[in-house]
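Left out: one protein chain. Kept in place: all the others.
Up next, chain A:
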Amino acid sequence: MLEITNVHKTFFAGTVNERAALQDINLSLAAGEFVTVIGSNGAGKSTILNITSGKLRPDTGTVTIDGTDVTRLADYSRARFIGRVFQDPMAGTSPDMTIEQNLAIAYERGKNRGLRPGVTRKKREFFQEELKSLELGLENRLKAKVGLLSGGQRQALSLLMATFSGPKILLLDEHTAALDPQRAELVSRLTAEVVERHGLTTLMVTHNMEQALRLGTRLIMMHEGRIILDLDQRQKEKTTVPDLLHEFEKIKGAALDDRTMLQ
């Protein structure tokens, strides 16, 4: 479903700030696979997601979605295939517009937008049904401006908007990180449900290792622009948080060794 092949991405190439964010990344996701991504700050997790969504172009390598090479497609042209939820709860919705208008925008994902009314009675009924699945009572507040909602409510709404119009791929970048534990729990439960329901091929970045192990069917760990650990479902089930912490320690040790050797 998603093929990332030989992808390199370097920021500020040729300057003192040069930063290799991705180094020869190869990642292949089968349809319906739900991959959780962990790694230290600056490991390149967001960069992989941004390369997939088209926000960034790789320096070399290709991105293929469902057999179509999308490497050169602009982000908005790929949006037909890709649903995204951002870390910032403010980022995924339009605060000055109402809940139903936001949903109407999401409903038309990747379609040619014309002069038909954005919100119709039929769509409104559908939106209400979908909102009920969030169990936040938003189905009764269709005309409220999204800017008035709490971070958790907005993130749940973003998740619905990203998924209910049938994308092939779902990209989640620390989408529960900005929420309090209770809301984070709600949103990760909704995430599991919605991925299951639509059978979405999913890449989810998280710093929460417990969450990374609990959700999904596969786990990858990144470090300095490389994928250094790739666990399938069976391996993942046997892994514990201390195991992952141990892996992190190993890398840090290795990095230290490298540096001492260079000196």
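In this section, a contact is a pair of C-beta atoms (placed from the backbone, for glycine too) under 8 Å apart; a residue touches a chain by one contact, two chains touch by 3 or more; residues count from 1.
In this section, contacts and distances are computed from a predicted model.
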- One chain of this complex is missing from the view, so tell me which of "ABC transporter permease", "Periplasmic nitrate reductase, electron transfer subunit", "Acetolactate synthase" or "Inner membrane protein YebS" is its UniProt name. "ABC transporter permease"
- Message: From the list A:Asp59, A:Glu108 or A:Glu139, pick the residue that touches the absent chain.
- Response: A:Glu108
- Query: For the full complex, which residue in A:Ser53, A:Thr163 or A:Thr176 touches the chain that was left out?
  - Reply: A:Ser53
- Message: Touching the hidden chain in the complete assembly: which of A:Thr36, A:Thr71 or A:Thr93 does that?
- Response: A:Thr93
- When the complex is taken as a whole, what residues of chain A touch the one chain not shown? 53, 74-77, 79-80, 82-84, 86, 91-97, 101, 104-106, 108-111, 113-119, 161-162
